[in-house]
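Let me begin by presenting the structure, written as structure tokens, before commenting on it.
Every protein chain of the complex appears in place save one, which is left out.
A, B, C, D and E label the chains in the order they appear, each numbered from 1.
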Amino acid sequence: MYDLVTFGEAMIRLSPPDFKRLEQTTTLDLNIGGAELNVAVGVSRLGMKSAWVSRLPDNPLGRMVANKAREFGVDVSPVIWQKEGRTGLYFLEFGATPRPTSVVYDRANSSFSKIQPGEVDWEEILQSTSCLHLTGITPAVSKSSAAVTLEALQKAKASGCRVSLDLNYRAKLWSPEEAHLTLAPMMDLVDILITTKGDSRTILGIEAENDEALAKSLLDKYPIEMVAVSYREGDTVWQCLFSAIAVNREKTYTTRTYNIDIVDQVGRGDSFAAGFLYGVIGENDLQMGLDYGVAFAALKHSFPGDFNWCTKDEVEALLAGPKPGVHR
Amino acid sequence: MYDLVTFGEAMIRLSPPDFKRLEQTTTLDLNIGGAELNVAVGVSRLGMKSAWVSRLPDNPLGRMVANKAREFGVDVSPVIWQKEGRTGLYFLEFGATPRPTSVVYDRANSSFSKIQPGEVDWEEILQSTSCLHLTGITPAVSKSSAAVTLEALQKAKASGCRVSLDLNYRAKLWSPEEAHLTLAPMMDLVDILITTKGDSRTILGIEAENDEALAKSLLDKYPIEMVAVSYREGDTVWQCLFSAIAVNREKTYTTRTYNIDIVDQVGRGDSFAAGFLYGVIGENDLQMGLDYGVAFAALKHSFPGDFNWCTKDEVEALLAGPKPGVHR
Amino acid sequence: MYDLVTFGEAMIRLSPPDFKRLEQTTTLDLNIGGAELNVAVGVSRLGMKSAWVSRLPDNPLGRMVANKAREFGVDVSPVIWQKEGRTGLYFLEFGATPRPTSVVYDRANSSFSKIQPGEVDWEEILQSTSCLHLTGITPAVSKSSAAVTLEALQKAKASGCRVSLDLNYRAKLWSPEEAHLTLAPMMDLVDILITTKGDSRTILGIEAENDEALAKSLLDKYPIEMVAVSYREGDTVWQCLFSAIAVNREKTYTTRTYNIDIVDQVGRGDSFAAGFLYGVIGENDLQMGLDYGVAFAALKHSFPGDFNWCTKDEVEALLAGPKPGVHR
Amino acid sequence: MYDLVTFGEAMIRLSPPDFKRLEQTTTLDLNIGGAELNVAVGVSRLGMKSAWVSRLPDNPLGRMVANKAREFGVDVSPVIWQKEGRTGLYFLEFGATPRPTSVVYDRANSSFSKIQPGEVDWEEILQSTSCLHLTGITPAVSKSSAAVTLEALQKAKASGCRVSLDLNYRAKLWSPEEAHLTLAPMMDLVDILITTKGDSRTILGIEAENDEALAKSLLDKYPIEMVAVSYREGDTVWQCLFSAIAVNREKTYTTRTYNIDIVDQVGRGDSFAAGFLYGVIGENDLQMGLDYGVAFAALKHSFPGDFNWCTKDEVEALLAGPKPGVHR
Amino acid sequence: MYDLVTFGEAMIRLSPPDFKRLEQTTTLDLNIGGAELNVAVGVSRLGMKSAWVSRLPDNPLGRMVANKAREFGVDVSPVIWQKEGRTGLYFLEFGATPRPTSVVYDRANSSFSKIQPGEVDWEEILQSTSCLHLTGITPAVSKSSAAVTLEALQKAKASGCRVSLDLNYRAKLWSPEEAHLTLAPMMDLVDILITTKGDSRTILGIEAENDEALAKSLLDKYPIEMVAVSYREGDTVWQCLFSAIAVNREKTYTTRTYNIDIVDQVGRGDSFAAGFLYGVIGENDLQMGLDYGVAFAALKHSFPGDFNWCTKDEVEALLAGPKPGVHR
Partner (left out) sequence: MYDLVTFGEAMIRLSPPDFKRLEQTTTLDLNIGGAELNVAVGVSRLGMKSAWVSRLPDNPLGRMVANKAREFGVDVSPVIWQKEGRTGLYFLEFGATPRPTSVVYDRANSSFSKIQPGEVDWEEILQSTSCLHLTGITPAVSKSSAAVTLEALQKAKASGCRVSLDLNYRAKLWSPEEAHLTLAPMMDLVDILITTKGDSRTILGIEAENDEALAKSLLDKYPIEMVAVSYREGDTVWQCLFSAIAVNREKTYTTRTYNIDIVDQVGRGDSFAAGFLYGVIGENDLQMGLDYGVAFAALKHSFPGDFNWCTKDEVEALLAGPKPGVHR
């Protein structure tokens, strides 16, 4: 039915313009974001058919979240609507070296956090679906959302649908111990693992010399098909380098490293996941997944908001070689 | 210590600009407001010394609320700061006839809602304070805030501080029955009652032919000193008429009715209360309170935000006669 | 397949903020609009399943148009994408009495204007579709778009799909004579006619004493099922009255007249058509169509942009009686 | 050389957006304005060749003033540039009934206020010029600017150039006595007088029953050719009525009264003067001057800023009859 | 009559703020630009008397273009006004590495593109004019604009007016072959050539080891007086290096290289041309032309919009040595 289904919470993101502090601002820019929705949006921009499973209140704020997903062509028919409830929010302050960009969450008690096993019709949604994408954020939201994550994983396996997991540790939501207890057991049901060195160490306790060694340890320890490990370098807030490797049971894949001017780095990892899954799921080509993932993520930094507004043509033009100067 | 102390919750108000819907907007205008803080701000603009008792999280959003109160000269030293917690929010959509202006609350589980009896040092705060102002909103927020409201009332009586109450019914927070059960018993401790025909009927069950009759019934039924009843007329969203009467045990006071262009009507009643208390408490002159209350409220409609940016000079100029045309 | 399908051009609308002139502005507000898309959006907000047939260039501006339609749940899969070409634009200046609101079109040579008969798969789109909605604007755009309009009409009749037509005369696109020559012959294929006194006189040459007489003349002259005639009154730019009547072969229907504060009147007629078709097609209830049409159109004036952001709940609340004041 | 030359100060006008107070705003909208420049701009929009005589500092703020005049086709070559000095400013707060729109001047010690007799090459500028337009504001700015005003008047008479004067009393700049002492003697050199009932009473001490009687008294008392008297009615801030009469030694002229929605009323009188002088000087037709003056002033209310962005076509369309609704 | 006359199209440029994509934006920033107008504006800022020859529709958009040219002191009296027609537009998306800044043109069928030989009174305009400046963009717009370009060149030679040409290849307007066929024959009438290595190779087919060798080949091949070759270095979107050389039949001139933070690079080459022509035409000093051209272009990057808002004082201050830190 779908090329990719994702499951998770999306929030309304409120950020002061022009590097203002929250205490200082009289207006807020409004965007929508959430790791799993960001991935559904990303693969839809690249041409895949995607759906997003979530739970929202039927009020202006909840409708706004669904509207924006729909704007990108993501199917939101699996969303469960609640008469009452709230949409999670997060406040984002853009930084400038040495002040980091930072987030104030206001997502407790959201409609999503109260989702219960049995509410989602996974059989219907996952029928003829190629891949289910999850992240380590969803089970961190609440006990019941962790239960539904496990439910989704099991239903996916039963449906013959591949499972992709981005570990994505969020220190403001849970401790490393809680993350480990919840996520480690799920690893046996995952096919495609997307992670970073830091998240693997924090959640799975795996120390490795480098990204390739890390990937190999993960492949040794868990019955996964492949691992993608992305990394960012640079210690200023407005610029970084970004790349990734991917390793499967046959070989290690590498790709180009991008020099990046940062407009908005939120959603970088989700764009990487989207580009990666486009290659792996949509085109059955791991090297292509890695190339697209890193290029798509590099381009993401140039747009405000969590979503990636790039087209596939632009990804391909970048892969063919960057061209500074005005295109006219 | 203070001319007026108020107690209640203030929220961050987020509203789309230019009559946009929430679903439609990409930016939100940010203001701070809450009935009791609005009154503290109002009397401070008119020259009284005021303080505001509340409870806020020690994060950027909580600090912003206190900063803005301080900007107006309101003493926020009685605020109780919490390490964790959230600031209440409300979303406001400005309407145009026939679409009413409307509010979506997101204030559940705020730091304020969890306030407990015993947390506020009422003796210290109310010592040598002339008046404590409360509204019917605060006890509607939570059971514990209702308990603290009662505590405040009792401490005020014990301190010889007068008590002003604005009934202020909020249908989105509680039912008429709940309001009645909580507020009716408090009436015995109130000195100055500020209300409207609708709120008196809903909360206290008093039906009256007109505002004066209503006021007299209230004076008959409760041991209050005086009642002020304000009213708005007009069935369009951008214009109205506004006035009020005040009645004490001796006589009925009336004042002028204003024709009003509405920029933002939120906080109208709070400005009325502030102007009224300025006359009654600050100047010991009920007629002056009524005149200032209605004029200050009329002027409030001309500013965006809950707060009243008028000066006492402007109130006095209006009382002396309106002058259309540009003042230059 | 759909409850309603519409066919026509949508444009990017650029308008200076804050009543500025075009010559005066340094920024433009961007909205999307076009009579037929506005109707598809309107019925989708009211709960119907709608699709929009059009032709767009595959560039950022064309994609933006489709994105926004999708945001409202309108199915844009029938859109024909062109590698080259331009999206029509219009510039809108908001007026204030005595300066009227005015439009500068820049829509010549758009991708849509070059649409050709045979390009749209009408059989597929209209299969199991309840109603096809057209307007008198589409055939005014170009000779070939007039030919495709006729093609659509004929295919609809062949598919057993009802046809709705809003006459919508646009003086900047063609002369009364051209309009008459093109539209009069189409009247024999129309089931539901939506019009105004002015448009009927200009295009069909029908003079009548009042709206009801006009409607009866139209029913006499053409094999239509029903006619809805809307009217606006008032000679200021910021306020008006709006209502409509509907007449079928049995009786005349009337509804309430609304007093309206005008934020943006563009799309008024399209909202009327959407509400009317919701009642007539979706609920098979002409009185309901008239009531919803007029209320939905009245509410439209309160939002910036061509689209109607109202919910069905709000229409119903208005039908149940207006309530000025803040809803909180 | 020119159809009209005007002489006076222009200021940078800073106003908070969206009816905010100055104390409340974090941004200011910037416009340029000054009665005499407004008139030069107005007649240029209507097709006359105009020049503006003033004095500005050669810094970004001074250059901005000249740039904007030039944008409208006003010749600024007569401007005297100073190496040091400041540009006058005024802060404008837009009101809403019952709060009037109000101005805070910050124009003391401007470069213009220090202008000295002998600095302007009046012979050169007024050579072959049809009319010199002055206002009662310029001599109020400083003693030396009053001296230069008198110098200009005398040079105009010597050059055979007609002189137009708009009395324009500014209470924040001088007292009625000062105004009288300065302006009354100048009346003997004036050909065309533009005024209101209030200004004539304040400055010239003339009381009259109505505008026509006032005009006749003025014609009796001073050797002027004609008088135009404009009037505004209405006591709300967002709406008014506007019209005028003109009287010469033969007859009294009247014109239509306009119902006006007010976006920005600043510059109303200057637009009236511009339209009036267009008819009287440019077309030698007093009735036309009165008609254009009132229509041009009515339209001015619909634009933000002091300047009138109307075209002659729009004035003529309004004179031919107003047409509400969107022009498309 | 003029120091410099330029001939070409100017467009309205619409760009999303804050690095947003077009698909993402709800507002557009509006600027005016076009290579030849940019040059006329630039030399006017530096103190030369310039005029701009073009063709515009007499509607708000056309008037806006002329207004802005006039704001800078450029004489627009040679503009040919059309009753109907459209103003060309271009949409600009600002990039961030690795996403390039890019342009979507919407300029086809503009009023300018339909200009015909014989419409411009070149004799009048070029009489006593020192230099006519053209670019390779104008003949790319349409066949008839190419014909008028040739006409202008021939009239200039006949008037004894020097001709400057900036090759300026635009890939979105024509192919290298078309450019070559049109521009190569014009080279015999050019006195001052302004170009880059890339443009010379693309249009004239000249390959050279370095900029100096290129300039010498051009001097060998064509009867030009001098060549200026500018270059940009750096592969990020927000920073670059910029410099140029100039070569005449006697010697090679070099100047400083600037390190540049890029706010808006559009118009860089036009600012270089303006500064260069200021030195060469206005001051008859080639070294000064090169120094001013490069400094003026470097400063251009710091302003949003195509136009250069620098003053001659600022250029001279930069030539005297850069001074970081706040000037106060």
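Keep this in mind: a contact is a pair of C-beta atoms (placed from the backbone, for glycine too) under 8 Å apart; a residue touches a chain by one contact, two chains touch by 3 or more.
Note that the structure is predicted; figures quoted are calculated from it, not measured.
Although it is not drawn, the missing chain touches A, B, D, E when the whole complex is taken into account. Among A:K20, A:K157 or A:R201, the one in contact with the hidden chain is A:K20.
Here one chain is not drawn; of A:Q82, A:T101 or A:Q287, the residue touching it is A:T101. Of the candidate positions A:K49, A:H180, A:R232 or A:R256, contact with the hidden chain is made by A:R232. Mapped onto subunit E, the footprint of the missing chain covers residues 17, 258-263, 295, 298-299, 301-305, 309-310, 314, 318, 322-328. Touching residues on subunit A toward the chain that is not drawn are 18-21, 23-24, 90, 95-103, 105, 170-172, 232, 234-238, 240, 265-266. Touching residues on subunit B toward the chain that is not drawn are 67-68, 70-73.
In this section, only the chains that are shown with their structure count from here on.
The set of chains in contact with subunit B as well as subunit C comprises A, D.
With centres defined by CA atoms alone, the chain at the far end from subunit D is A.
A separation of 40 Å divides the Cα centre of subunit A from that of subunit C. Spacing of subunit B relative to subunit D, judged by their CA centroids, is 45 angstrom.
Multi-chain contact residues of subunit B, defined as those touching 2 or more other chains: 17, 21, 23, 26.
If you draw each protein chain as a dot and join the dots that touch, the picture is not a line, a loop, a star, or fully joined; it has some other shape.
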